[in-house]
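Note that this complex is displayed minus one protein chain, with the remaining chains in position.
Order of writing sets the chain letters: A, B and C. Residues in each chain are counted from 1.
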Amino acid sequence: MSQPLLSIEDLRVEFDRGEDTVYAVNGVSFSIAEGETLGIVGESGSGKSVTLMSAIGLIRENGRIRSGRAMFQGTDLLKLSERQLEDIRGREIGVVFQDPMTSLNPVMRIGDQIMEAMLAHHFCSHREAFERTLQLLHEMGIPEPKARFRNYPHEFSGGMRQRIMIAIALACEPQLLIADEPTTALDVTVQMQILALLQEQRRKRNMSVAIITHDFGVATNFCDRIIVLYAGQIMEVADTGTFLRESAHPYTVGLKHSIIEIGHRARPLQPIPGMAPTITEMPHSCSFASRCPFAAERCRSELPQLREIGSGHWVACHRAEEVLADVI
Amino acid sequence: MIVAIAVTQPQAPARQARRNSPMYRAWQRYRKNWFAVAGLIWVVIFFIIGIIGPWIAPYSYTYADFLHMHSGPSWQHWFGTDTVGYDVFSQILYSIRYALEIALGATCVSFLIGVILGLWAGLAGGIIDVIVMRAVDFMFALPSFFFALILMVLLGKGIFPMILAIGVPGWAGYARLIRSLVLAMRNGEMVEAARALGASQWHIARRYMFPNVVGSMVVSLAFGIPYDLTAQAGLSIVGMGLNPPMPSFGNMLAQAGANILGFPWLLYFPAGVFAITLLSFLFVADGLQEAFNPKGGV
Amino acid sequence: MFYVKFLAKRFVAIVITLAAVIAISYIMMYYSPGGFMNTTQLASALAPLAAQDPAAYQKLMEQFQSRYGLNLPLWRQVLQYEWHTFTFNFGNSMQNPTLSIVSQLKGALPISVFLAFGSVVVSVVIGIPMGVIAALKRNSWVDYLVTTLSMFGQAIPSFVLAVIFVLIFGVVWQNVLPVTGWGTPADAVLPVLSLAAGNIGVVARYMRGSLIETMRQDFIRTAKAKGVKYWALVIRHGVRNSLTALITVIGPQFAFTVVGTVWVENIFAIPGLGKVISTAFTNFDFPMAITAVFILGGTIMLTNLVVDLIYSWMDPRVKLQ
Partner (left out) sequence: MSSEALLEVHEVSKRFRVQGRDLHAVEKVSFQLERGQTFGLVGESGSGKSTLGRLVLKLLEATEGRIVYQGKDITRLTQKQMRPLRQEMQIIFQDPMASMSPRMTIGMAIEDAMVIHKMGTKEERHKKVDELLERVGLPREVKWAYPHELSGGQLQRVGIARALSLNPKLVICDEPISALDVSIQVQVIQLLRELQRDYDLTYIFISHNLAVVEYLSDVVAVLYLGEVVEQAPAEELFSRPTHPYTQVLIQSILKMPGSMEERQALTPIQGEIPSPFNPPKGCPFHPRCPLAVDRCRTTKPERRNIGPNHAVACHLAT
């Protein structure tokens, strides 16, 4: 792979909750190559969205970045001032959020909201921005762009609003698109439409996409490479092919087994026992050990580091080889 | 050792539960609010004075010291005397008693009417709801103070008429609040779940609705009392309150305004006590609001 | 077309409300102690005449009663009074029977309206920036200062503030600002300030809370993700959305301010409608009192209508009905 577009190194983020501190991201490192589609998969509280949001300065008020770097085209995003970040957000990096119902300004015409993205960056003249907005609405599959330009968000369906969100994110032709659970709030038929639209736009614009999702189906069908997060740490990184063939982390394996898909009627269920912990202390051992069928003494005393067990296949597990042997 | 833990265990979580109960947590939040605590202390003092005021007052409110008319603060008259020779300190003590009687009474009257009508509208729905809400709109169209003025004319002056004059027109706000709370809950999933369990209306109201609205009701009451205190003083300002020599903050302030030149103590003390009292009530109300539904806070 | 229908509906509602207020006031006055329109007072005043010339006395009383329609059954009296009021034929007051009510109120109404609107405008102009700054600098000393000042403003009624102003500018700093009367622009400063203090508190606190809430919304994050500059974000997205919520408190606040004018005009001896109302009530001058309430009530309701129109214009989600 060529020079990475964005590379996050040893990122640590914590949230102050008053009585205690939640260590949401604990030393996460990964990179996104140009033109690559990366899937970041995890359950709620795994830190999947915090990781990328803190890289672009969209962290909640009580959040704090402890350490790390986020290199984007040679600059460390974490060292930039808020003003410098403003120039990058929306211009070089576009973001699509989960809930299209609340993510658009309810009292602003949708056309103005799309235009605003271009005007904030002096991307083009006012006149051109208007033309481009109509063009974008058309590309996003919104019928009658000229008439719809003047509508307000509440006059659109959920799927249409998500299309508008995508139009906003793509307005300045960003190099990287971050999609934070873009289809979670939508029905399955609409999810398919939105994913198809994202795929089409990615191909057309040749941009990198980082899609944050909890859905293995979405990640494996849509992405080139997949990162699995658990309790603020990367458990496994692999390209989708490897991921499908030979996941080596017990958590990934467990999740794969616990997915119910059509045609699974006769299969017995194999749920992962227990629940994901909220990390209020810096972890010193494997966070998954208490739920892991492979857990050994070492897992409870020593923090497993991410290590490469195959080409581009990284796993944070002391017993990855044994897990792999078991799986194959 | 292990045995000991096993024995104490059932009590420990019970204590923990009490500490995590919404009421306890609200109290914790309230306690942290310095203004609210200070306000509460003064409100308590205010109440105590309201009860024992007449006994500790050095003079009767009808006693005019003709030898010391409009004299400044002295050992004899701590807060001075007014133009007729009434002792300002005693007047304030009595004023507190009457102000409290009127404001609390009026708030109770408003609240009672409001709760009954609000509950009725929210639970019965249909035409009753429409009628009650129209009446609420009507009451909101004009300031209730105007209704109070009209009622004062009808009822004549005195403490009891003032309670009614301020209290009766003040019901609309409470009714609207109660109705909206009832509606929000009635259509909410919590009540639906209780209905699915087979709970009777009475059981739902007692066990599910009431504990969840009591906070909002306390907050609205807490905001209502300073409002009614203002209204009772305001009636005296325009000459429709208690008749002198019945002491009231409104009368004292009106008098102070008219005799400001040369007798500033007539203003300092009544205005000071009254302002601090209103502030305290507002701090308490605000603290309660923050405690029961923390939103804009930290 | 839609607006015509909406406005028509609201006007009807206003007229009905006013008619009800008048009817209720009239009936309550009718049964008030001392007799309606103070006939007992008139009777006692004319007692010597009654002794001397019963016929003349009788004639005078009848004249008086027919002038105010007192010889009719109550419901006809109410209807007649309603008719007179809605045709702006308010008749003469009882205090000054020679002067028509209209002529007495002509000068008073603009004063009170000026005071009320002036104080609302002042409070919006001062309160909104205060609230915005407090919200943006949350938990800083600026925030605490603004919140505490707002609490003071909100807690201390306008009449207390007015008396304090009278003390300050009548005793301590004499001749800086006038404390009584009406006529020059300087006369308006203190009354408007006394009325505005509470409103400033309400507006600032509400704006603060509302803006804090707004800045936590998802669409703010979207705007940040677009790269919108900070102040554009605060004003175009934050304040703009908070204002729609703020407008809903302006209506009730205006009504409250109108009550404040009744108090403040008394203290500053300003010949406004509020002063007229209190004088009318204390002197049992019912035609005057009802008329004044009618006019103030009408003003308040018209203001609320305008507020609703602005609200629907600012927030496209709101449907007028």
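Keep in mind that, in the parts below, contacts are C-beta pairs under 8 Å (C-beta built on N, C-alpha and C of every residue); 3 or more make two chains touch, one makes a residue touch a chain.
What you see is a predicted model, and the numbers here were worked out from it, not measured in a lab.
Contacts of the undrawn chain with the visible chains, over the full complex, involve A, B.
From the options A:Leu80, A:Leu134 or A:Ala276, the residue with contact to the unseen chain in the full assembly is A:Ala276. Residue in contact with the omitted chain (choice from A:Thr21, A:Asn151 or A:Gln193): A:Gln193. Note on the undisplayed chain: of the listed residues A:Gln3, A:Ser44, A:Ser125 or A:Ser301, the one touching it is A:Ser44.
Only one of B:Ser21, B:Ser60 or B:Asn243 touches the absent chain when the whole complex is considered: B:Ser21.
Contact residues of chain B toward the unshown chain are 9, 13-14, 16-17, 20-23, 188-190, 192-193, 195-200, 203, 207-208, 211-212. Taking the complete complex into account, residues 43-44, 157, 159-160, 187-193, 195-196, 199, 214-218, 220-222, 240-241, 244-245, 254-256, 258-265, 269-273, 275-276 of chain A touch the chain not shown.
One rule holds in what follows: only the chains that are shown with their structure count from here on.
No other pair of chains has as many C-beta pairs in contact as B-C. Of all chains, A has its CA centroid at the greatest distance from the CA centroid of chain B. Averaging C-alpha coordinates per chain places the centre of chain A 55 Å away from that of chain C.
Separating the CA-averaged centres of chain B and chain C is a span of 23 Å. Along chain A, no residue makes contact with two or more other chains. Chain B has residues 298 in contact with two or more other chains.
The touching residues of chain C, when paired with chain B in their complex, are 13-14, 17, 20-21, 24-25, 28-29, 31-33, 139, 148, 151-152, 154-157, 159-160, 162-164, 166-167, 170-171, 208-209, 212-213, 252, 255-256, 258-259, 262-263, 266-267, 277-278, 281-282, 284, 289, 293, 296-297, 300-301, 304.
Of all residues in chain A, only 56-58, 82-83, 86-91, 94-95, 97, 99, 102-108, 116-117, 120-121, 152, 154, 165, 168-169, 171 touch chain C in the complex they form.
Interface residues of chain C, counted against chain A in their complex, comprise 217-219, 221-230, 232, 236-237, 240-241, 244, 314-317.
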